[in-house]
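Sharing a structure below in structure tokens format, with a few things to ask.
Shown here: the complex without one of its protein chains, the others still in place.
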């Protein structure tokens, strides 16, 4: 098990971020298509879903320049992805259902949790703050996506665990680093824990225990 | 009337912030319970209500680190408060009404107004900007709480005075400092003015004069 050198780790984090952005961009395209927004709305909602969480994290951590300012090529990539997705959906008469966006969403959830937590740890944040930054990175893009589409965000409405998965994945990453695991291993383990927990919850339709009062008569 | 030393003043501001956060966290818990969100939604809405206003103020003033990054213990406190409130509501079959969150909300309004205005004055902002920062600190947590619950925020919808109370309280604080009052006295007076005005408005059901056209035939 060879430790990657720091530049390799930086590249790994960037690769994880890019994969998460692509996954969330697809969830944004599907959500916008369900709401019958026009082509601009699709690009904006996809952009908010893809860049929103990471940008809020960078504002909170005071990290500049933003990923998408430094590497403007990814903005072009987003526009190309949206155009391709719209042409494909039109050509195939593909009407996305609300379930269709759950799988890219679950994948992006794990990847963003891991990259957000690791980036916050790199700036010297305490563990709980780093975990919270991971959860914010993972969930806030989806919150923005849902708020501009005028819905209560999935993260609050869905009684199947969502933010809890990100929370568990982020602690898995922090825990593995405390146990002395290599950084890249902890990063991938955190992403896997969060994504798999969410996917298991979707498959088994597991609900968080209801807590609200007045229901148990 | 002995002037507190600067560290004492810093501690007083921190104490006022913490009291305001607790009050707003309760308003978030009640609002989330009314919307039947799950346990995660309750914690997130309570967190947005408690930390949202102060965080936006710190982003606008470029103040780092944030309160909750520097003192991560308060994040743990928030989680504990939410867990305790949910267990209590479940045990007592306590279903919060929309009136239940008005009282902690009014208390938090005054406390955040005073701390936000004082913190902005400490960074050398002009009086009107400091007043505005006080109003933002006091109201934005509630705005976030209501936006993620998919409602028009109370602060705009409620025809009883709300932001006006924060505005008056912030000017009271600034005015007392101009008149030469001690900092701690001005701070407490500003908080009291804002909270009491709001409570009086709730008790007497006083409405701001309607201005909208076409109503007075």
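The first chain written gets the first letter, and so on, giving A and B; residue counts start at 1 in each chain.
As a convention for this text, a residue touches a chain if its C-beta (ideal position, glycine included) is under 8 Å from a C-beta of that chain, and two chains touch if they have at least 3 such contacts.
All values derive from a computational prediction rather than experimental measurement.
Participant: For the chain left out of this view, which of B:69, B:100, B:155 or B:188 touches it?
Facilitator: B:155
Participant: Consider the whole complex, including the chain that is not shown, and state which of B:19, B:83 or B:147 touches that chain.
Facilitator: Counting the whole complex, the residue in contact with the absent chain is B:147.
Participant: Return the single residue from A:147, A:185 or A:200 that touches the missing chain.
Facilitator: Residue touching the chain left out of view: A:147.
Participant: Which of A:15, A:69 or A:84 touches the chain that is not shown?
Facilitator: Considering the complete complex, A:69 is the one touching the chain left out.
Participant: For review purposes, identify every residue of chain B that touches the missing chain, sorted by number.
Facilitator: Answer for chain B: residues 59-60, 62, 125-126, 128-129, 132, 143, 147, 150-153, 155-159, 161-164, 207-214 touch the chain left out.
Participant: Which residues does chain A use to touch the chain missing from this display?
Facilitator: Its contact residues with the unshown chain are 32-33, 35-42, 44-45, 55, 59, 64, 66, 68-69, 72, 75-76, 86, 89-90, 92-95, 147-150.
Basically, only the chains that are shown with their structure count from here on.
Participant: Can you give the whole-Å distance between the Cα centres of chain A and chain B?
Facilitator: Distance between chain centres, rounded to whole Å: 30 Å.
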